[in-house]
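Left out: one protein chain. Kept in place: all the others.
Letters A, B and C mark the chains in the order given here, with residues in each chain numbered from 1 onward.
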Amino acid sequence: MPDRILRAISMQTIDHRGPAFADVGKRALEGMKSIFKTESHVIIYPASGTGAWEAALSNALSPGDKVLMFETGHFATLWSKLAGKLGLNAELIPGDWRGGADPDAIEARLKDDTAHEIKAVCVVHNETSTGSVSPVAAVRKAIDAANHPALFMVDTISGLASLDYRHDEWGVDVTVSGSQKGLMLPPGLSFNAVSEKALAAAKKSTMPRSYWSWDEMVGPNASGYFPYTPGTNLLYGLNEAIDMLHEEGLDNVFARHKRHGAATRAAVRAWGLEVLCAQQGQESGVLTAVLMPEGHSADAFRATTLENYDLSLGNGLSKVADKVFRIGHLGDFNDLMLMATLSGVEMGLRKAGVPHEAGGAQVAMDILSENQEQPTAAAAQ
Amino acid sequence: MPDRILRAISMQTIDHRGPAFADVGKRALEGMKSIFKTESHVIIYPASGTGAWEAALSNALSPGDKVLMFETGHFATLWSKLAGKLGLNAELIPGDWRGGADPDAIEARLKDDTAHEIKAVCVVHNETSTGSVSPVAAVRKAIDAANHPALFMVDTISGLASLDYRHDEWGVDVTVSGSQKGLMLPPGLSFNAVSEKALAAAKKSTMPRSYWSWDEMVGPNASGYFPYTPGTNLLYGLNEAIDMLHEEGLDNVFARHKRHGAATRAAVRAWGLEVLCAQQGQESGVLTAVLMPEGHSADAFRATTLENYDLSLGNGLSKVADKVFRIGHLGDFNDLMLMATLSGVEMGLRKAGVPHEAGGAQVAMDILSENQEQPTAAAAQ
Amino acid sequence: MPDRILRAISMQTIDHRGPAFADVGKRALEGMKSIFKTESHVIIYPASGTGAWEAALSNALSPGDKVLMFETGHFATLWSKLAGKLGLNAELIPGDWRGGADPDAIEARLKDDTAHEIKAVCVVHNETSTGSVSPVAAVRKAIDAANHPALFMVDTISGLASLDYRHDEWGVDVTVSGSQKGLMLPPGLSFNAVSEKALAAAKKSTMPRSYWSWDEMVGPNASGYFPYTPGTNLLYGLNEAIDMLHEEGLDNVFARHKRHGAATRAAVRAWGLEVLCAQQGQESGVLTAVLMPEGHSADAFRATTLENYDLSLGNGLSKVADKVFRIGHLGDFNDLMLMATLSGVEMGLRKAGVPHEAGGAQVAMDILSENQEQPTAAAAQ
Partner (left out) sequence: MPDRILRAISMQTIDHRGPAFADVGKRALEGMKSIFKTESHVIIYPASGTGAWEAALSNALSPGDKVLMFETGHFATLWSKLAGKLGLNAELIPGDWRGGADPDAIEARLKDDTAHEIKAVCVVHNETSTGSVSPVAAVRKAIDAANHPALFMVDTISGLASLDYRHDEWGVDVTVSGSQKGLMLPPGLSFNAVSEKALAAAKKSTMPRSYWSWDEMVGPNASGYFPYTPGTNLLYGLNEAIDMLHEEGLDNVFARHKRHGAATRAAVRAWGLEVLCAQQGQESGVLTAVLMPEGHSADAFRATTLENYDLSLGNGLSKVADKVFRIGHLGDFNDLMLMATLSGVEMGLRKAGVPHEAGGAQVAMDILSENQEQPTAAAAQ
């Protein structure tokens, strides 16, 4: 977490009903529109990402509604379970956890739904458990091709502000995100970007709710205030983060993550290991999940790198528990931090006696050197 | 907000699924039991207080349930409105905003409810909008006297860790609180202390919920973890706050607030002004609401103290808007801070041309000097 | 110490030879000229104030040189002792510690010195041990009236940035100051403002020196650098302090201190106590030293206020040890902080059983209210 942000969140809390607060609130609300790339509404919750998942579903839908989801991995599965707890009828298209959501499968299912029972299509943009990215614009096209009126909801909790994202252009109705990934903040804030269509749907929802209600937020937000106590200190940090992102330029941020993903995958392959994401073009710039060789425990390996190199790698979740480790390369991250990380993985593989070829870090250096010249071109994705 | 706490919340965020987190989580969960004075469960939400209000109602009750509330002021009214939004049938016993909840009125209403339609009695402990304190133990006795099985829910968002509070001894089923008052933190954490009876009631609740679900929390909490991303940095601050409270001693904390309330009221009366709370013994040690003389705007006066003395006073809310100003004396507050505050009020009254007698601050000094000798005795309440 | 400054000094240390440092150094060096009100040179030492005393003497003088000093109090005496340790011949005009330096006595002594053996006249501007202010401009006139070529050196370690000070206009050759008083920083930086005449004198000095040498500083300073490692993190804080002073406006800063001094003295007199400074017009706006009633220990009283009200008062030094206590009202200080302080003194007097009249704090409030209207006029001094 950048020092600038830690300093910002440790400023004295001001009165969230006092005159000075309006500026804090307005900067945050307007700033987040520029990050989501939307002209519509952004709702900021003093809650972590799971709350924003619940908010998206409970505002726009009613008990018993059917929602179509795609099993990209652990987090897509969790979201579908949460839908069930809210009394929704969640249908999860099965996936193999090795790529993003499949637009063709979604289109086929929607075409079958001639009665339009499906009220929302929900996909995870960047699946944190696998390092795969769903093709959001293509899913939009699939919905349109099926000529289906369902709302389109996207979770980009771990993708926003690291990967290209365009709420309005891609026709998303509700985008869900959180503070603790690309926004480089501690957890504690989460977001819904909400289209006019979703807002209209919310008027008809019968789901009991108050804390998550969009319509209670929209009024006070117009003048920079909130209907109940906001997460003031995290809002200070959010405003700092938005400034930092625009200072670097969002396209440069995206290009940086893309380069780091490419260099990481090259290292993984040079070590003779396999990247979990098997869909070319859907590999994440945020993190890379790596399959351990058969017979080796990913968690034992992770313990080795933590103990010997103070390097904390992500663990495999549920279906891939102990089978993968995850290399994060998101947020306030530069080439040398990546080299430190990849060197730590390589030294850890050696230390833990995991079969591998040496030289992955060296290969990553080659990739980084080659790709450094045209950050702007790279950003065009 | 104390410097110790601001420093704590600006430490680097750690992985909430990593081994080091367990200690952070356990300290917070166990520590909060000592603050609520309960052996039962404490739930910590990454959310502000309104979320904990919703959590209390949505776990223990089902749509259509009747709840009995008492109109102590603005916040009791807001809580009853929130109950309505959740589909509950909230009955609000009217109050004059000049005292705490009335146990006799509650007892009478419960005795009338022979069919036991009322599922919960909800009162606000410290009503922030008026500076009145409800007699929580007496309300418990009223429920018992009516031999009524309703759950007992108490909001002590602004009272906890400033005023004496005893979840178990007073037989409360759900206590609601938040981080940003007596716990001296920024907003962003809120709490439910939950009795076994309430937990059992939750098993039968049909209210759709996930983020607020007690039963999803209890399991992971046992080992110091949370089912979804917690507010890690605020938990650092919470642990620091709990340490600070126990270093001073809770009884000393309570006595300190009581003395400051008494000194403040003496100053108010010496100025010839009237304290909003008219029930002797129910005046708050957290804040004192003061009635403006007829024909004078409280908000204009508040603007004067802010502009001239950098002193921010609380405003009157809804029914008492512009009619009262509120003097806060909570949290990390000592005798000289109180004297600074009261001097600022007195200088502001003069500056704003509000009719008053000089000498209130001087009278407060007398009270503080007299009451200083026996902090322990004073704490016995 | 203001939070803004504590944050500034905790930024990461940068390389003091790298390109980014030049801006830090230039801002500090130029900024301090605006504070000293000089177009000449300012030297910044990574050292506390005693170092800047030594620097002033060791650059401009040679072993055996005679210097004329005036005994305004403890610090003037210490400076003369330091001169002796450097091999200078220090002559200290005796004083009663109840006022500033006496221009008439200085003029008389200089007129006697027809051989011009006296090479420097040294006075303390704000004598921290007594709360008296020397009339610097009048001393300059006295030197001129005696037609004496001695250098004029002034210590304003505790006066700068709180009391009006004009290095160039008042014809001072070397002004000595430090970081930890009006500049609101921790100790660790100290300053010499140096006239061209003093710089020329330094060329002829035979005193061995290196760390303190002005001439080694002047060259690198021109581009924002230092000849040896500077106090980088305190320079960050210094630049923040300079910004804060100019944001408020130096004249407003001076007026604020003047008002606070006046209110404090009114309180002292209302208590029936005596202010140590007996020269009207020479009382300090930085601090007020108060004489204890005969038979009462100032240090016992100070212990009472510290223990009961967390109020730390300054002690009496050497000649006035245990006979006076000192009330500081400098730096980042506002009306309500002063009222807190004076309330603490009044409550302490009562608690310690020191004979006094009640009501001093009340009188201070009257003074503050009366004097608040015309800050600009008050600043004209």
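The definition used in the following text is that a residue touches a chain if its C-beta (ideal position, glycine included) is under 8 Å from a C-beta of that chain, and two chains touch if they have at least 3 such contacts.
Please read all numbers here as calculations on a predicted model, not as lab measurements.
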Hidden partner chain, touching residue among A:Gly31, A:Pro208, A:Gly285 or A:Gly344: A:Gly344
Residue of C:Pro46, C:Gly249, C:Pro293 or C:Gly359 in touch with the missing chain, whole complex considered: C:Pro46
Touching residues (missing chain, whole complex) on chain C: 1, 6-7, 9-13, 15-18, 45-51, 54, 58, 63, 82, 85-87, 178, 180, 186-188, 207-211, 213, 228-234, 312, 315
Missing-partner contacts on chain B, residue numbers: 3, 7, 11-12
Sites on chain A contacted by the missing partner chain, in the whole complex: 308-311, 334-337, 339-341, 343-344, 346-347, 350-351, 358-359, 361-362, 365, 368-369, 372
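One rule holds in what follows: only the chains that are shown with their structure count from here on.
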Chain of greatest Cα-centre distance to chain B: C
Chain centre separation (chain A, chain B; CA means) in Å: 36
Approximate Å spacing (C-alpha centroids) for the pair chain A, chain C: 56
Multi-partner residues of chain A (at least 2 other chains): 7, 11-12
